[in-house]
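If you scroll down you'll find the structure; I have some questions about it.
The complex is shown incomplete by one protein chain, all other protein chains being positioned as in the whole.
Entry: chain A
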Amino acid sequence: MRFLTSIDTSASGLTAQRFRMDIISNNLANVNSTRTGNSDADGVLPYRRQMPVFAARQAEPDSFASALSAAEDRRNAPGGGVRVVSVVEDEAPFKTVYDPQHPDAIRTGPLAGYVRMPNVNTVTEMVDMISATRAYEANVTAVNAAKSMAMKALEIGKG
C-alpha cells in the first residue's frame, strides 16, 4: 500500500528534523563550555559546534517484483525519504575572549590571557531552529494528508 510508504517517508523527515533540533539544543546548551576533556598545546579545547549531514534515501523494494522493476527504472522510482549520515564538527575557529582570571585561559604565547570559547553562534542556531521547526511542520502536514487520502480510499463503494 503506497500511502503507508509515503507516511514512512514523511516519518524519516520528522526523525531527521527532530535529530537536527537535538543537535541545535546541544549547541545552544554548550555555548559557554570551555572544556570537553580534550586538550592541545594551548590548554583545554572548548566545545565545537556540531552539524548533522543529511542524505536522500532510496526506496526499499518490498518484493521480488518491485525489486526487479526498481532495478529496471531506478531513476523513475520515488525516493524513500531522508537519513542522517553523520554528525560533523564545525571547523570554524574558536572565539577568543580576553579573561586572564579564567582557569582555562591560555598561559603562554602571543594569545596569553585569552580564553578560547566554543565556535557556536547563537543567532545561527536560532535561525536553524526555526528552519527545523518549519520543515517538521511540513512533514506533519504530509502525514496528515496521507492519512486523510487513505481514509478516503476506504470509503469507496460506501455511498
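To be clear about the criterion, a contact is a pair of C-beta atoms (placed from the backbone, for glycine too) under 8 Å apart; a residue touches a chain by one contact, two chains touch by 3 or more; residues count from 1.
Note that contacts and distances are computed from a predicted model.
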Of the options "Maltose/maltodextrin transport system permease protein", "Flagellar basal body rod protein FlgB", "DRTGG domain-containing protein" or "dihydrouracil dehydrogenase (NAD(+))", which is the UniProt protein name for the chain that has been left out of view?
-> "Flagellar basal body rod protein FlgB"
The listed residue (A:A29, A:A55 or A:A112) that touches the chain absent from the view is A:A55
The one residue from A:G37, A:P110 or A:G157 touching the chain left out of view is A:G157
Touch criterion as defined above, residue of A:L28, A:V87, A:M129 or A:A145 at the omitted chain | A:A145
Residue positions on chain A contacting the omitted chain are 2-3, 5-7, 9-10, 12-13, 16-17, 20, 54-56, 75-82, 131-132, 134-135, 138-139, 141-142, 145-146, 148-149, 152-153, 155-159
